[in-house]
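Here the complex is missing a single protein chain, while all its other protein chains stay put.
Per-chain residue numbering starts at 1, and chain names A, B and C are given in the order in which the chains are listed.
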Amino acid sequence: MTLTEISRAIARFLGFDPPTDQAAAQVILALIDALLIFGFLMLGVLVLIYVFRKIVGFIQARLGPRYTGPRGILQTLADALKLLRKEDIIPRAADRIAFNLAPLMVFLPAYLVYIVIPFGDPETGLVVRDLNVGVLYLLSISSVTVIGIVTAGWASANKWSLLGGMRSGAQLISYEVPMTLVFAVPVLLAGSLRLSDIVRAQGEFFWQWNAFRLDFFPFTLLAFITFLICALAETNQTPFDLPEAESELVAGFHVEYSGFKFAIFFLAEFGNTIAISAIATHLFLGGWKAPFPFLPDSGFWSLGWFFFKVSLLVLLIIWIRGTLLRVRIDQVMELGWKVLLPIGLICVTGVGLLVSIRPSPTEQAKQKVAVVSECPVSLQKDDGPFRWCRTHGRT
Amino acid sequence: MMDREKLVGSVGVGEQTIRTETMEVSMGPQHPSTHGVLRVVLKVDGEWIVEADPDLGYLHRSFEKLGELRTYPQGIFLTDRWDYVSAMNNNWVYCLAVEKLLGLQVPEKAEWIRVLISEMQRIASHLVFMGTYGLDVGALTPFFYCFREREKILDLFEEICGARLTYNFYRIGGVSRDVPRGWLDKVEALCDYLIPRLDELDDLLTNNKVFLARTVGIGVIPPEMAISYGLSGPMIRGSGIPYDLRKVAPYSVYDQIEFDVVTHDGGDCWSRTWVRSQEMRQSIRIVRQCIEKLRQMPEPTFDDPYGPSTHVMAKVPPKPKPKPNDVYVAIESPRGELGVYMVSDGSEKPYRMKIRGPAFVNLSVLPAIAPGHKVADLVAIVGNVDIVMGEVDR
Amino acid sequence: MEIGLSHYLILSGLLFAIGIYGILTRRNAIALLMCVELMLNAVNINLVAINRFLQPDWRIMTGQIFAAFVIVLAAAEACVGFALVIAIYRNLNRINVDEINLLKW
Partner (left out) sequence: MGEVIAFYILALIIVLGALAVVTGRNLFHCGLSLAAVLLAVAGLFILNGAEFLAWVQVLIYVGAVLVIILYAIMLSENITGERILLISQNRGVGFAAATLVFALIAFLGISLSGLLAGHTSSVKDPVLALLEGADSNVIVFGTLLLTRYILPFEFASVFLVIALIGALVIARTAE
């Protein structure tokens, strides 16, 4: 049962039997895919917020949500409903168009990122579009978030939110640079920008995964750690939660937002947290692979492994959030430009040199990819300018 | 940090000047990290602070005037509301002033109980400081830990006086009740419990690398400045001056107690935080000595857990009328020198009562040290003064 | 109906013309630079479209690479251009290009 098949089944259920290559049918299928991803995002965020509250509560010697539903699991839902019912306040001095657009501009990238993330083995069809420029797509889409945040800060016509927006923008841009650099490390090792290729290029044992692999030892591990730090900064998690530093900026760029729009910011933030963990999993932690080859990781097992690893990373983020305090804005910038950027450069240079000296890993990866990508020819057809592939197989 | 010169108006570059635009923002009174309703009018140049001007009075309840309208015993409950984080100390300084007007001698057991309670209050107050200061610099978790510890102290207070925040426990001539039986054991157990907790707190907050990065070198007060601004308490001891009223001008039975005055030479926010964290340990030391001493004193004789209050209460008329006089007494509250100047005119109400609030005086140094820092540092500095707005505005 | 090269050429021409109009009518330096970006994008559309329609082998993507260099140029231009704008604004407190005439005499 692949994602495509699920979409098809849903389409059939709706009384629409799509032939394979009709444009309208493609559109309908894409819409169903989009809805599925949206559902996943909502569900994931609901679960994440509940887990987040419970674990942070545990760390902070309190109980977390308890009363709404059994063990408080409906608390997030109740909060969401409360936010939806709240009055939507737009400040009089605000720039209405930009003020209304900004939450959308922050949410859309957080949502669109999921298009290329495989939720498991793409051979099982657990991905919407396994783009051949996947990594670049991720980078470019997430760079759009800055505009939304800056717009939100500016449109609120509030000094604090303006400061928060500019701060956040500066922080996101600064950490995008080392992040882009360390994105290059797995790409170099796999010789492809496609996320599934990057996962396949990593070994069967967990010490052959990009984060822990011994043949590129210091560089890949450094890159992984750098990536994690950048991920914390990109998702505004605790040591770097300056944009919404409540003790200084009150709430940063979304101080004037209420109700539904605030909920969207919230959704985007947690959606980004899941997405960045998923990306880290694919790039550095072997994606959907089991840590040992004798453990099953095909079919829907891959889904399980993927979510297991993503949950571990999310837990790490929550743990950090519960333990650390906030650094100052200039310290954030210093860390980004003076520490992480050189480290990123060192990683890329080191891995690049090693790859060029020892071509074996890339070659092996390529062979492996070649073996795996022997998929049905019907899916490999090149439909004109749309030279990307549907679910699997190389174009 | 930038030089002062750079922060003001425009910067000369050769012939031209580069305009830097300052913007005035109002931090507070509705701001989460101004500890209540402090308003700081900030002139900022980007993130840099050019001028910080505290604007007070949002919580003013005119206690000094209210004190003149009530009889001496009635005035005690007002004191709970000055500095509601360490209400016992306010009780104490008020009672001390009235006792000095009346020339009263407080029973010895009452003195020791007062010291014991007051030191526990100091621990509780510093715990609140550590927790909220952690919040100020962005650490959420220490806040909960500190309040969990403070809660245990408040439980013990509740046992002796029934209240958790506004105790009204110290009375003119003593304390309202003797401590119940077995209470001292609980305090001792609490001391044993607190020591590892304080170490944990130091690991989590005070010695945290990020915390060090946020506080070392921030808001430096040189010793001369500390003296000239009349700072007291941890604010001045953080600048390396061992000024502690318990040592400098011992009141009550502090001259019989062994403890060290904690000082640190850094003069920055971290030094002051460290001083407070060490002071909690000193307070525990004092509490232990008080327990030793109190164990040797007579227990209440009746089975009533609170016992008769005669040996913790001197004979005081219900409406004391001290002779016309004026006194100034001061004690070392968790925030510094808390003083009361009281004038009596022979009636049953004070003629004039003036409160010298330590947080108010300590806050006065803010405009001097804030410029040149960033907005985030201002939060760290304001939080470090450990203000309680109820006492600053009174 | 098929989309041919001429569609793209007309679209890019339109975009370029709009950029020209903006450059001629705007006074604000930032708006001017935005119009330059519009024109650069018009050029990029042309490059990519011509590369696609006139080069049968899709692996020869000279036009796309040229467009990539244009993007690099645009980034550099924006970076320096806006630095200049900010510096001028800080110094003279004005942003309209016809008021910035220090070099005139």
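Methods note: a residue touches a chain if its C-beta (ideal position, glycine included) is under 8 Å from a C-beta of that chain, and two chains touch if they have at least 3 such contacts.
Since we're looking at a predicted model, the values are computed, not measured.
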| item | value |
| --- | --- |
| Touching residues (missing chain, whole complex) on chain A | 23, 26, 93, 95, 97-98, 101, 131-133, 136-137, 139-141, 143-144, 146-147, 150-151, 154-155, 157, 159, 162, 166, 169, 173, 176, 192-193, 384-388, 394-395 |
| Residue ranges of chain C at the interface with the undisplayed chain | 1-22, 24-28, 30-31, 33-35, 37-38, 41, 44-45, 48-49, 51-62, 64-65, 67-69, 71-80, 82-87, 89-90, 95 |
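Throughout what follows, only the chains that are shown with their structure count from here on.
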| item | value |
| --- | --- |
| Whole-Å separation of chain centres (CA-atom averages), chain A against chain C | 32 |
| Chain A and chain B: spacing of chain centres that average the CA atoms, whole Å | 47 |
| Contact set on chain A toward chain B in their complex | 56, 59-62, 159-160, 163, 238-239, 241-242, 245-250, 322-331 |
| Residue ranges of chain B touching chain A (in the complex, touch as defined) | 23, 25, 31-33, 47, 134-141, 143-145, 148, 204-205, 208, 210-211, 213-214, 374-377, 379, 383 |
